[in-house]
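Sharing a structure here in structure tokens format.
Shown here: the complex without one of its protein chains, the others still in place.
Moving on, here comes chain A:
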Amino acid sequence: MTTHLHSPAVAATAVHKSYGDHVVLDGVDLDVPSGTVFALLGPNGAGKTTMVQLLSTLIRADSGQMRICGHDVDREPDAVRAAIGVTGQFAAVDGFLTGEENLMLMADLNRLPRRERWRCAVDLLERFELTDAAGMPAVTYSGGMRRRLDLAMTLVGKPRVVFLDEPTTGLDPRSRRTMWDVIRRLVTDEGVTMFLTTQYLEEADRLADRVAVLHRGRLVAEGPPEELKRQVGDGHVTLRFADPDEYDAAARILDVISRDESALTLKVPGRGDVGSLRRLLDRLDHAALTVDELRIHTPDLDDVFFVLTGDPTARQEPIR
């Protein structure tokens, strides 16, 4: 076995991919150091899944070079496959088999030493809180359980690089937190390199060492999440008024980002912490203005895209 200690876990240069006339990736460069978490951020249709499929040998690029742990994706697909584990966007479990049988299937295919196969399955079931459901066919699992089984199956082969395509989309907050814990522990305890895609700024912030933002087939930002957040700012507060006159008066005294005349709402900057909220409300009180509704808005993908590209909306799906 050749080891490539000094090559990055994932490296891509000038990757292009089109479907017919539709350019999905238009020259993407990536560099993910070993043992770190990388998050590819982008809205629906940005090309996140396409990037994962290219890196995991599922589809071929039109041009460009990609290497995983030093192995060329095009020329040494089997070496790449031996190094990676993929949890795709849609659950890749065998619905007719039970959770335990699914894991045993992976243990067999990864050709683990015979005696370890069973123990590996049992350990993973426990770690992903699936022990109780181990004997049930996977079709009967909830979305969150299927997602966990999916990741457990990915880990059977002890991959050096794990791809996770939107690992928490559709999960409830508790399952999402469990998933985050699992991901972080994999990196800290086992030194796995994690390549994940997400639509949530918060998720990228929580998990990733570096974040890249995909927009119209190119990366429009790349760096540590703090940097991105600094660029995006603190978020904002929206205020809705019942009375048009009060709405006008408030618009005059406050520092307004944007306004919506028909809904009588104002967007003002603010982190939503108690101090700044109190100051905001005091100013309104002072002017004897009544706020009908107040919403605190933490920065999300829309804000990121607004700041980075000036596009008011993050949607990138072509209209068909």
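The rule is short, and it goes like this: a residue touches a chain if its C-beta (ideal position, glycine included) is under 8 Å from a C-beta of that chain, and two chains touch if they have at least 3 such contacts; residues count from 1.
We adopt the following convention: contacts and distances are computed from a predicted model.
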item: Among "Ubiquinol--cytochrome c reductase, cytochrome B subunit (EC)", "Transport permease protein", "Threonine kinase" or "L-lactate dehydrogenase complex protein LldG", UniProt-listed name of the chain not shown; value: "Transport permease protein"
item: Residue of A:A14, A:L105 or A:V307 in touch with the missing chain, whole complex considered; value: A:L105
item: Among A:A92, A:L219, A:A249 or A:L277, the residue in touch with the chain that has been omitted; value: A:A92
item: Contacting the left-out chain in the complete assembly, out of A:T36, A:S56 or A:Q199; value: A:S56
item: Chain A residues touching the omitted chain (full complex); value: 1, 56-60, 78-79, 81-82, 84, 86, 88, 90-97, 101, 105, 108-111, 137, 153, 157
